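I am attaching a structure below and will ask some questions about it afterwards.
Left out: one protein chain. Kept in place: all the others.
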Amino acid sequence: MMLIPCPFCGHRNESEFTYGGPVKPDRPDPNATSDEDWVEYLTTVPNPFGPVQERWWHARGCGTWLTIWRDTRTHDIVEGPSDAE
Amino acid sequence: MQNRRLPSGGGIDRGRPLAFRFNGKEYTGLSGDTLASALLANNVRLTARSFKYHRPRGIVGSGPEEPATLVELEGRRASANQAATTVRLADGMSARSVNCWPSPGLDMGAVNQLFAGLIPAGFYYKTFKWPSWHLYEPMIRKAAGLAGAPEAPPLDGHFEAVHAHADVLVVGAGPAGLMAALVAGRAGCRVFLADERAEAGGSLLDRRLEIAGKPALDWVADSVAELKSMPNVTHLLQDASVWAYREHNCLMVNERSPANSNVLERNWRVRAGQVILATGAFERGLVFPENDRPGVMLASAAQAYVNRFAVMPGERAVFFANNDSAYGVVADFRASGIEVAAIVDSRDVVPDFARKLAGDVPIRAGSVVIGVRGKRAVRGVTVAERGGHGTEKIYCDLLLHSGGWNPTVHLFSQSRGNLRYDESLATFVPDEAAQACVSVGGAAGKLSLASALRTGAEAAAKATGTEMPNLPAVVEESYSIAPLWQVDARGAKGKAFLDIQNDVTVDDVHLALLEGYDNVEHVKRYTTGGMGFDQGKTGNINIIGAIALQKGVPLQDVGTTTFRPPYTPVSFGAIGGIREENVVLPYRHTPVTRWNLDRGAFMYEAGARWRRPGYFPRDGETFQETVNRECRAVREGVGVYDGSPLGKFELKGRDVGRFLDHIYTNLMSTLKAGQCRYGLMLTEDGLILDDGVAMRLGEHRWLVSTSTAHADTVHGHMEELLQTQFPEWNVYVTPVTSQWNNATVCGPKARELMAALGTDIDLSPKGLPFMSFADGHVAGLPARVVRVSFTGELSFELNVAPRHMRDLWERIMEAGEPFGIEPVGSEASHVLRVEKGFLSLGHEVDGTVDAHDLGMSWIMSKKKRDYVGKRSVELRRRGNAIRRELVGLLPVDPNDQIPEGAPLTPGGERCPTEGLVTACVWSVVLDRWVALALLENGLSRHSETVHARLKNATIAADVMEPVFHDPEGLRMRS
Amino acid sequence: MSYDAAFERLPINACFDLKGTESALVEWIGAEVLPDFPAEANCCRKADGVSLEHVGPRHWLLQADIDREDDLNGALRPHEAPAEVSIVRISDTMTTFRITGTDAAHVLAIGCPLDLHEAAFPEDAVSFTEFFGQTALARHCVGGFDVSVEQSFGDMMEDYLKRALR
Partner (left out) sequence: MQKYSIFSLFRHALNGHTTWAPAWRSPPLKASYDVVVIGAGGHGLATAYYLAKEFNIADVAVLERGWLGGGNVARNTVTVRSNYMRDASIPFYVKSVALYEGLTDELNFNLMHSKRTMIDVVQTFPKMRELRRRQLAMDIYGSTYEQISTEEVRRRIPALTGGGPDARLPVIGGMVHTDAGVNRHDAVAWGYARGADARGVELHQQTPVTKLLRGNDGTIKGVETPRGVVRAGKVAIAVSGHTTTLTETVGLRLPLRTMNLTAFVSEPVKPLVDVVVNCPDSGFYFSQSDKGEMVIGGAPDMGQSFRRDIKQHVFEDTVTAMLSLFPSFRKLKLLRQWGGHLDIAPDASPIMDETDVPGLFVTAGWWGGYKAIPAGGLTLAHLIAKGVPHPLMSPFTLSRFKHLDYVMESGTTTAR
């Protein structure tokens, strides 16, 4: 169980959050993107052996969708949401 | 007869004898005993049989490291495997040895010893193949398994799991842990201290040391008293093992004797700012022939028995050591008047301070034990010089050995900290920490009392940013060791055990290496070394030593195997806590649930953890008759169902219309206030996410309803888009699922029923047309009436606040009685929607179909340039995968029911499927079975005959439009 | 020895969900109706029997006795509020359990991962958190804590609390 930094609530237990997956690049304009690029956008996410940028929803908390950088090797949160601001 | 109890001393209460049974015989111990110390006090030496060879075994250790004597508790405290050394004796306790029958003394499994030569490590991979493993397996299974499985849950009491928070978590209440807790506590930190033994003190309990000129246990008592007096020291737990070190400094503590006597065991999930690991060290044994005989014991364990329990583990002891710590034990033996015949030290030079402790006991330096006499109890040892010359037989009934000390690095290693091999200590010690933790005292390889106190204080001072305190004065001890990984003197014959519990010998490790299983993990797996109940607490490092010796490489290069949780076995009950029986999964009720139960409804799980009525049986009815009755009520008269679980969200803001256009496939922004519209939501990869109804409450206020099962998913989806993709859009989402309950009345007589209930809303077809709503009163209660229909009949969804729901429901049932109203369960609802061909996500949508396949192309807006999932659906449809499309099926024989899920194959042949039946119900309007199916190219195959393939039959069915009732939808619009 | 703690299920409160910027809300509602806006996250201000709780970014709950519901509704005028302000009456959505006694914090900790120590959760603290796996609003009351959960989980919470108090 991780301790996830919420920008509103501070550090909270992972069980209060819903995992939102790795942050993808910005959604391309679906009408101006090739099939290949669209499929790549949908199916291929960053999968680093190291820090990954990802979203969590503080669903059993203040409701914030937040972004952190978490090292997939250690689960250490190397950059919290407030660090990015 | 406790004939081995010393006349004085010890931490036992001589005034409180406890009767207990062991392997069917009656004994007496004392309060403060463990089962092991009580057995030794009664001179019970042969206490167990080993796992593979069923060799006789005795008690080896004094704590959770015990590899040999596992017992099973019977009666009220019934429990499977437990190390006898960790069982606190209680009055009336009954225990028996595991893995032997009928008793350790007369064990039938001992015949295995005759075949020992045939069953080396990994033998089972090479044999038991012919004619089939199945021939041998049952016998092997029966032989394995140690204790009997628990037969019933505990009768009295329950388990608990609970959260806790601490600035500093101290693991272990030995000298280092207590010192750390004192410093952290005095600094005002919130301290959580957990210790696995019954009392604080750690190794001080087992030794005769002084602190500040007084007995060490006085210092322990003073320290505990001081800690208890500090309100910020929130937890001081004894009999509590820290068993797992998880991510982000979250640790698990298993407390086995909670103050609340109703709680059998408790699991604490402690989140700590800083962890101080004062877990001490385990003594490891030496590896020499017959080192498993009853009466061969770890020196430190014997010390504990003498000092803590006032038990004489034997009458004449020989010590065998490669380090200094055993000499302190010799001194304690002498002080207690127990005879020590000799000290066999593998080192050539014994330090002077050690010689002083030995007094007049003869020391054989440069020597080793090459054999043990006595099978069921030690009768003597054979000693020789390291090379094997100069053998001497020494009579004794106890052989106490010490091969050095292993810091208890389990938790540190679990935290992902690195270990490094320390040459001077000949063991692995903590290196770099990976989380906010620090090892102190024995756990850090600081084996002396002075260094334990110092490192404990230092760690706490650093963690709290306070000054290093003055430490109490103690006598400085020194420690040296010369590693001896195994006795390989000429003449040393017989099995030399590395893992006593799993019967792994030096020869087994050699065989594994010979056969190419040369990684430490391979050796562990091939020999099963370290995989027993003790998880190799004393033996693992000796296995590493044996590998290193055989391969001729340093221990550092062999490395350790992974330390996996738990540190000591922990009952599943404690891990689960109070979450059992009904609350194992959440459940949700509406204000009508009680009424449903009183009415005898058959209730079940129906998405998002709601308990809903499946159907309302009456006496003498079959299931089908019940469902038919409920369906007929709706088709012919009036029915009512509780639609409260549908997900509901109020959306507010300037950009709601635009937002809904983005998340629904169809156009929502054109909706006028007072109207509602059915909509479909997709995932970005074009799969169906949800369907529901959106209502426009006002210029900037909307209400979105979702299917019951997907309410949370849709909520997260909306918030994610709003917060991450469109943060500048003005949309606020407020969940109101439980602000609005609804009772939906449906059927041709629904309007009459509404009149009978009384309402101030104009419910005429013109006043409140289909897909519109109005706020007002129904039956005198404030209500919103919505005209949507999930049954195909005229329907009024009556939305009220939950405080009024039960009231409303009862008035509906009362007013509906003249119309023959029936409450309708999920089963009838299923029939009614199938008859209409309405979509059910759980049935027709299985991750492959899209709206076009479902005949709902109309809901996929062509006007909108973009919405979630649009591009993906288009892309997918440009591929050449054959689409499976929704059709209706009429079994050729109207009395043929097709099982839901049945595959459709061409001609009903045994060949790849061309579709499947998603739903099949008895239609009350057609008086026959009807079905919905997904069929390859189904939209263009109407009026074909297809075949459902069952195991021994096929059912032919005609393909048609997926609607069996009122295809024009006149009734629901009426 | 069992726990020194007890629980009761309270009748519903008047509760309004307020979303928007503080200034837009004040402008619409008028400063005299509300207590001061709590400046900090997850804390509340009380005045005249009304409690204003800052439970999320641009998100407040206004709570009072249920007999104040109509008054407050009249003052807040949820349906007429401008686009920038969201006011929703949600009095029925939550059911509240009052847990009191010297062991109240321990009993709460069986279901709640929040650090309830006064250093981390002071007297005026209020926060959404988790209670027995569900979203819950936790705050202090005299001699213990009030925990509100989604109303449909109320029976389950009662079940849980009975088990916890054994």
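As written, the chain order gives the labels A, B and C, with residue 1 at the start of each chain.
The rule is simple: contacts are C-beta pairs under 8 Å (C-beta built on N, C-alpha and C of every residue); 3 or more make two chains touch, one makes a residue touch a chain.
Predicted model, so just to flag it, every value in this text is computed and none were measured.
*Asks:* Among the chains in view, which touch the chain not shown?
*Replies:* Counted over the whole complex, the chain not pictured touches A, B.
*Asks:* Among B:Met108, B:Ala144, B:Val553 or B:Val892, choose the residue that contacts the chain missing from this document, as touch is defined above.
*Replies:* The single option touching the absent chain is B:Ala144.
*Asks:* If I consider the whole complex, including the chain that's not displayed, which of B:Arg21, B:Arg208, B:Arg246 or B:Arg803 touches that chain?
*Replies:* In the full complex, the listed residue that touches the missing chain is B:Arg246.
*Asks:* Of the residues B:Asp13, B:Asp348 or B:Glu580, I need the one that contacts the missing chain.
*Replies:* For the chain that is not drawn, the touching residue is B:Glu580.
*Asks:* For chain B, which residues touch the unseen chain?
*Replies:* The missing chain touches chain B at positions 78-81, 117-118, 120, 123-130, 133-134, 137, 140-142, 144-154, 159, 161, 244, 246-247, 250, 252, 269, 507, 510-511, 514-517, 519, 521-522, 525-526, 531, 533, 535, 562, 564-566, 569-573, 575-577, 579-585, 587, 604-605, 614, 685-686, 842, 846-848, 872, 875-876, 878-881, 899-903, 905, 910-913, 916, 949-951.
*Asks:* Mind listing the chain A residues that contact the chain we can't see here?
*Replies:* Touching the chain left out of view, chain A contributes residues 1, 14-15, 19, 22, 35, 39-40, 42-45, 47, 49, 52, 54, 70, 72-75.
As a convention for this text, only the chains that are shown with their structure count from here on.
*Asks:* So the centre of each chain is just the mean of its C-alpha atoms; given that, what is the distance between chain A and chain C in Å?
*Replies:* Averaging C-alpha atoms per chain gives centres 29 Å apart.
*Asks:* What whole-Å value do you get for the distance between chain B and chain C if each is reduced to the mean of its CA atoms?
*Replies:* That gives a centre separation of 32 Å.
*Asks:* In chain A, which residues are in touch with two or more of the other chains?
*Replies:* Chain A, residues with two or more chain partners: 1, 13, 59, 63-64.
*Asks:* By residue number and range, which residues of chain B touch two or more other chains?
*Replies:* As it turns out, chain B has residues touching two or more other chains at 163, 269, 271.
*Asks:* Sort out for me which residues of chain B touch chain C in the complex.
*Replies:* Residues in contact with chain C: 158, 160-165, 190, 259-263, 269, 271, 577-579, 582-583, 586-590, 593, 610, 644-645, 650, 652-654, 697-701, 730, 732, 734-739, 801-803.
*Asks:* For the complex, give me every residue of chain C touching chain B.
*Replies:* By the definition above, chain C touches chain B via 1-3, 12, 17, 19-20, 79, 81-86, 88-94, 106, 109-110, 112-115, 117, 119-120, 132-134, 150-156, 159-160, 163-164, 166.
*Asks:* Give every residue of chain B touching chain A within the complex, in rising order.
*Replies:* The contact residues of chain B facing chain A are 163, 246-250, 269, 271, 416, 434, 684-685, 712, 715-716, 719-720, 723-725, 865-866, 870-872, 875, 878.
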